[in-house]
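All protein chains but one are shown in place.
Every chain is named by a letter (A and B) in the order it is written, and numbering of its residues begins at 1.
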Amino acid sequence: MPRWSERADRAPLLAFTDSCLRGIGQILFANNPLSGLLILCGIFAASPWLGVATLVGVVSSTATAHLLALDRSRIRAGLYGYNGALVGGALATFLLPAWSPSLLLYAVVASAMSTFVMVAVSLVLVDQFHLPPLTLPFNLVTLPCLLVSFTTTHLQRSPMLVRHVEGPINTVLRESASGVAGSQAGALLEAVLRGVGQIVFADVPLAGVLILLGLLVWSRIGALFALVGSVVGLLVGMLLGGDGHDAYHGLWGYNGMVAAEALAGVFLVWDWRTALYGVTGAAASTGLYAGLAALFGPLGLPALTLPFCLATLVFLALKNASPVFRAVPLPKVTS
Amino acid sequence: MPRWSERADRAPLLAFTDSCLRGIGQILFANNPLSGLLILCGIFAASPWLGVATLVGVVSSTATAHLLALDRSRIRAGLYGYNGALVGGALATFLLPAWSPSLLLYAVVASAMSTFVMVAVSLVLVDQFHLPPLTLPFNLVTLPCLLVSFTTTHLQRSPMLVRHVEGPINTVLRESASGVAGSQAGALLEAVLRGVGQIVFADVPLAGVLILLGLLVWSRIGALFALVGSVVGLLVGMLLGGDGHDAYHGLWGYNGMVAAEALAGVFLVWDWRTALYGVTGAAASTGLYAGLAALFGPLGLPALTLPFCLATLVFLALKNASPVFRAVPLPKVTS
Partner (left out) sequence: MPRWSERADRAPLLAFTDSCLRGIGQILFANNPLSGLLILCGIFAASPWLGVATLVGVVSSTATAHLLALDRSRIRAGLYGYNGALVGGALATFLLPAWSPSLLLYAVVASAMSTFVMVAVSLVLVDQFHLPPLTLPFNLVTLPCLLVSFTTTHLQRSPMLVRHVEGPINTVLRESASGVAGSQAGALLEAVLRGVGQIVFADVPLAGVLILLGLLVWSRIGALFALVGSVVGLLVGMLLGGDGHDAYHGLWGYNGMVAAEALAGVFLVWDWRTALYGVTGAAASTGLYAGLAALFGPLGLPALTLPFCLATLVFLALKNASPVFRAVPLPKVTS
């Protein structure tokens, strides 16, 4: 869309809006404002409060990047927005109460911090190792921000944020999702779509559909492998005997989804080997999700997208050592 | 003080003493023997046993650097002393009994290790990223050394080193500090001064005063921002609703103190933006303190200065990416 870009660049407010929408798109590597808008619709479809917090996050982190006079082309590509958007969404998901102004203020501050951490992580990963920062800054900011609620009184935790030792695990998908009519196949489809939505904390199938549409307007291969990754994640979860309630709500799917999209659709030149590699990476991310969930559970923390980040970085590190894969040059991906 | 330096360099024992005093000063970036002496007085004012352990630590780590024939100018600047000094102080604070010879021996060994870790951390941070090692080696050595007490019988833990899940938090500053007369304003002032003292485990207001004096003879801006940082830390702690007993004893202040000093007074060229940046960094360090305290509590560990190290490294990483700040070249800071 060169004409839209040109128009946007002439009007500062339009440019800023465009940067923020691309920021939301960049959660799934889609440097495209329309993708961002569709993903945002998906988030609002799940919960308007979640949508507002995500918006506040992307605005705060993008504005911080302007304030610090960071590289303009990177700001315009949404690269200082996606971590902030996720920080906002995460705080609205794991802290209470909804629509609280002080919680929104907390999200503004935390999202701004994500821009600082993005610079630091890029200094290491991009500059030294030619690897993308992925959503690592989001994880590094959100985890301490959630932990703060355990040592202070002014932050209120949602029931999702509780220190627990693993109890009995119910592996039956259908029964776990109470009050849901329909077939087992329908439940599986829901789980896959919720898995897509969970990347932005949107736990409704409609969000998954809107996100996949958002990806489709940007890249067909990207959308395809996001879907494939969510399926792979769900299958690995069922194969390992993961909790059915979690599986139904898409928690086994979202890490695999982004991993498959990143490997097969974004950072490596597409061919059948890359496709296989994306599936493998999705499975590895999901396995790591199971591991990190066990590590973080007793600490009262969610695994967020740390499994995806760590597994994908390991898989991308191979691009220089193995002649089997060809990497898309990083600047070409990110701009 | 060129004349003192010259005289010191001619007499090996005097030079070693000078290196050790600078090492104590370097805990707060003050490459100045008089600063080190005043800080040491502050530590002794809090507890003679703490003072002896700190001295033993700085001597052991500095001597180890000589033994390994490390860079002489760095040894003379106290850069192989400050981590050892802190290791000694930490072990005397968190392990028992006081004046135990075997504990002192443990401090000698652990402080010597801090020199090895300093070399390794510098290899990564200084050589690759042009970032200062800060007190990271102190944290990396002390945390395992404290953990050892949980799996062995010959080390005795102080009541401060106990695995706990967060209980109710009392946010009223005055009432928490039992047996203290005086006004709320007096309690706040005490909390700020204890916050300065806590950087060397000295939990008395007099230590804070002596440390600020020590900084004053070296740099007025450094002293000012150490004070400002402790205030900011206390305010953030009260804003978040942190525990009043901890706040009174300065535990919310010391990370903010060093962070503000490092950013506004040491590593960046001073102007109003740097000043604001120092305040922001102090707030971020304190927020991270709250988060890490929640992570470490169930493990039975103190957060030490890890919050300051991590937050400050992130904030310093910005110096190359943003034109807003000008960095003082690292060799100029550290010598």
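Note that in this section a contact is a pair of C-beta atoms (placed from the backbone, for glycine too) under 8 Å apart; a residue touches a chain by one contact, two chains touch by 3 or more.
Keep in mind the model is a prediction, meaning the values are calculated, not measured.
Listed residues A:Pro12, A:Pro97 or A:Gly241: the one in touch with the omitted chain is A:Gly241. Among B:Leu14, B:Leu68 or B:Leu276, only B:Leu68 touches the chain left out of the display. Mapped onto chain B, the footprint of the missing chain covers residues 68-71, 113, 116-117, 119-120, 122-124, 128, 143-155, 163, 298-299. Against the chain not displayed here, chain A makes contact via residues 128-129, 165-166, 169, 171, 239-243, 284, 287-288, 290-295, 297-298, 313-315, 317-318, 320-324.
What we mean here is this: only the chains that are shown with their structure count from here on.
The mean-CA centres of chain A and chain B are about 37 angstrom from one another, to the nearest whole unit.
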